[in-house]
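One chain of protein is taken out of this complex; the other chains stay put.
Each chain gets a letter, A, B and C, in the order it is written, and its residues are counted from 1.
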Amino acid sequence: MTQAALTVQDLHLSFLTDEGALPVLRGLSYTLSPGKILAVVGESGSGKTVHALSILNLLPPNARVDQGKILYQGKNLLSMKSSALRRVRGRKIAMIFQDPQASLNPVLTVGEQLIETLRAHKRISKKTARKQAAELLTKVGIEEAEKRLEEYPFQFSGGMCQRVMIAMALALSPDVLIADEPTTALDVTIQAQILRLIKELQQQSGMAAIFITHNLAVAAQVADEVLVLYAGQCMEQAPASRLFSHPLHPYTQGLLGSLASVERKEERLPAITGNPPRPGEILTGCPFAPRCSHALKKCFETCPPLYEKDGCKVRCFLQEGK
Amino acid sequence: MTAALVIENLHKTYVRKAWLGKRVEKPVLRGIDLTLEEGKVLGLVGESGCGKSTLCKVILGIEPITSGTVQVAGVNINGLSTAKWRDLRRKMQVVYQDPYASLDPRFTVRQLVSEPLDIHKLYMDKSARENYLRELLNSVQLDVAFLDRYPHEFSGGQRQRIAIARALALEPQILIADEPVSALDVSVQAQILNLLKDIAQKRQLSMLFVTHDFAVARFLCDDIAVMHQGKIVEYAPAEELFAQPRQAYTQKLLSAVPTVPRGAL
Amino acid sequence: MRRYILRRLCLLPLVVLGVTFLLFFLTQRLSPEMRASLYVKDPRQMGALEEVIREYGLRDNVFKQYGRWLVQVAHGDLGYSPSANMPVAQALKKYLPATIQLAVVTMILVVFFGVWFGAASAVHKDRWQDFIARFISVGGFSLPIFVLGLILLMIFYGKLGWFAPGGYSIQTDIIIHSSAFKTYTGFLLIDSLLNGDLRVFCDVFAHLVLPAVTLCIGSFALMVRVMRSSMLEELNKDYVRTARAKGLREYRVIYKHAGKNAIIPVITLAGIQFIRLLGGTVIVETIFDYPGIGRFGVLAAQQLDIAGILGFSLMVAVLFVIGNLFSDILYMAADPRIRLE
Partner (left out) sequence: MNLRILKRIYKNKTSLCGLLLVAFFGAVALFAPMLAPVQNEHNPYQLPQSSYQITPQPPSADHWFGTTEQQYDLYYGIVWGARLAFKIGITVTALAFLIGLAVGGIAAYFGGKVDETLMRLTDVVFAVPSLVLAMVIAAMLGPDLKNMMIALTAVAWPSYARLVRGDILSVKQRNYVTAARTLGAGGPRIFLRHIVPNSIYPSVVVASLDIGYVVLTAASLSFLGLGAQPGTADWGQLIAMARNWVLGTPSNSLAYWYTVVVPGGAIFLFVLGWNLLGDAFRDILDPRQG
């Protein structure tokens, strides 16, 4: 097995609040294989975004990593010196965010922000950096790149800003791209273009990618493998084709069921009852038990382990024997 | 069968008076013709900035009409007196998109749902009021114990149920739903969609359902109008529209909707 | 952007007019005799006030008088000031440069240290830099200017004998008024440099130190607070997180990205601060006997010299207008969203 692009081992993370430390991630583990896109799907409060931020240590001050490792090329990012981590950020592992307009500095031109990224890691003159910046913009589908370099983010539409963010992320052809709900804030037509762009660029460069979203349909468009996150724990992880055709975990089935489909008219959506747990809610047993229609008595007492069988992992007692 | 809502050639232009009398005009609705039949659910689908929220504001009388007519339950709302508007409110109510912003943080659930009743002096007798409140909460599957809690103690889905209960308090004939599920998680979204479908059927409500999500529209709506830059580009019964969309813009929108490969499910 | 400046330009004269009318309206409470000094051209007329009252109709209704007074002001005649025993216009011309000089030096101190302390306290939130900055900020707010002034005077001049009060020493006074010394701008600091006379420059600067330090405390405290909260807000914004995700050095993330945005509200504040300083000069110039319009204003107020008070307030209002416009232009230069609107 070629060396994994990124490995997350038993990641525990909590938020420090007045009422004490609230656990948000309760032992998340996965390996990202090179050249593959792993979609991390979860509802609000599942901890999907905070997990992404912890990789490059962009956590807010009140977040604390309690346990676990994040390995990149054998080195643990969590315990890396800040100067070493700085050389990984943007050059080896890059990131794009949900709100493109807010993620760009409003008082600097797009050109300045692109050139700054290039020159932070490469010893090149401003002139060459400018030329490369223009090429990057063209590569992500922005016309008249030369002129647009002089413009400010507020003169770009949401979709255009996200293209700039992608250009900035790919500036140094990183090995791993982390995309935190990159299309949630965009219209459906622009979303389709951005998803296609990410898929193309990923295949061209052969880099690995973690794609975070709350929408299974969006995940289906890009993902090679899908990990379903609930209350800070992995409920199910499987190659995309298998997960969508044979969802094993009741939560995955519930999510797929509650997603209204544009292909046919349903009389009633098989919705999951109850509400997703608030981040940090103390849970005993399987976190999904209170909302699960197949819940057994023991589901409420102990949390099921992650059963693994030919590349698929599922955390549910129902799968115990199989 | 009189139509619940009739909109003819409606125009809406926002005018910003810049200094020295220079007027900056921004047309948002460019001639809308739309009819919502009684007891039917009409889906209004469009991308952000197409003017669908402005249309809701105009119908609800929050924004004045530039030109054209809007008839709500047979009453032309242009230049309507406040007294007449008050009566019209009993026939038409609204549910907004953001469950966190549409409920006053200082009101308990009891006060929130009672406000329309106090305004229109309904169920003023204490016990009748209490029973009616309980009935309303049950109709939106909320625990009666929640009556004396504050909005910040609830999740997004529960708050939207409170907003729906408040909208149903006056037993309206018409419900304007301005993207009621867009801000919710997928699992909670399904619960609210089912709830809206049951309510519409049980109470024979005519509903204008505004959304940017075709899949949600297909589940809930009888007819669908596709909106683009202030105009209705296509208007057809739902199944017909999904079977063969005629306008290029509709086709483009439909093809962009991400779908999940349906396996054995 | 032009529309924005145009709007401000039209608005400002209105404000100045409003101020003058407010003050003029206040003077109506006083007897015509006392108000007569507004219209006196030279001291001899002070004796024959009745004639002045009749001539300028000081018993008509307030609007007529205001109109006449405005016309007179337009011609640059602000009446005669007994407290400074010279025409008000001349007094203002004589004392204004010193106050501007003091205000500008103080402003430089306030902006430089305020921004530096404010940014440092935000970056090192809840650590020692933050506590010191916050303590100085609250302390600065609470310490009355005149108490600080007197104490500084007591220690530095009383005990140590440095920084004498007054505008400049007697020797400098002689040099300045000698024919050799050419006045170019009226600002002694600049003129002394232009005349190449470093001794005068140092002397004038020495007399500036204590007043400037006293004056800047209150504004410095406000600047630290505004810069701190503005910097805190920017540091939590998404684009700062992107800057870090790009692998930029921490100081570049803080000062080039967050700093450049955080400075914008500080600039708009600088305009208003300049005006607060003018308020402060009233006290500081009195304590340190510094020959600026502040001291002139206080003397006028204490001796109820109506012409002096009105002239002083008018000048302060005009300075406010200029200060406001200056900060607006600075604001536009800093924020492209406004510039390219």
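Observations on the model:
The rule is short, and it goes like this: a contact is a pair of C-beta atoms (placed from the backbone, for glycine too) under 8 Å apart; a residue touches a chain by one contact, two chains touch by 3 or more.
Quick caveat, the model's predicted, so the values are computed rather than measured.
Taking every chain of the complex into account, the chain not shown here touches B, C. Considering the whole complex, the residue from C:120, C:278 or C:307 that touches the absent chain is C:278. Considering the full assembly, C:30 is the residue among C:9, C:30, C:48 or C:174 that touches the omitted chain. In the full complex, chain B makes contact with the omitted chain through residues 60-62, 82, 85-86, 89-90, 93-94, 96, 98, 101-106, 115-116, 119-120, 163, 166, 170. Along chain C, the points of touch with the absent chain fall at residues 11, 14-16, 18-19, 22-23, 26-27, 29-30, 122, 134, 138-139, 141-147, 150-151, 153-154, 157-159, 228-229, 232-233, 275-276, 278-280, 282-283, 286-287, 297-298, 300-302, 304, 309, 312-313, 316-317, 320-321.
Simple rule for what comes next: only the chains that are shown with their structure count from here on.
Summed over C-beta pairs in contact, the chain pair with the top total is A-B.
If each chain is reduced to the centroid of its CA atoms, chain B and chain C end up 56 Å from each other.
Rounded to a whole number, the gap between the C-alpha centres of chain A and chain B is 33 angstrom.
Per the touch definition, chain A reaches chain B in the complex via residues 43-44, 187-189, 191-192, 195, 214-218, 220-221, 241, 244-247, 253-266, 268-273, 275-276, 278, 291. Of all residues in chain B, only 47-48, 155-158, 185-191, 193-194, 197, 212-216, 218-219, 238-239, 242, 252-265 touch chain A in the complex they form. Every residue of chain A that touches chain C in the complex is listed here, in rising order: 53, 56, 58, 60-61, 82, 86-91, 94-95, 97, 99, 102-108, 116-117, 120-121, 152, 154-155, 165, 168.
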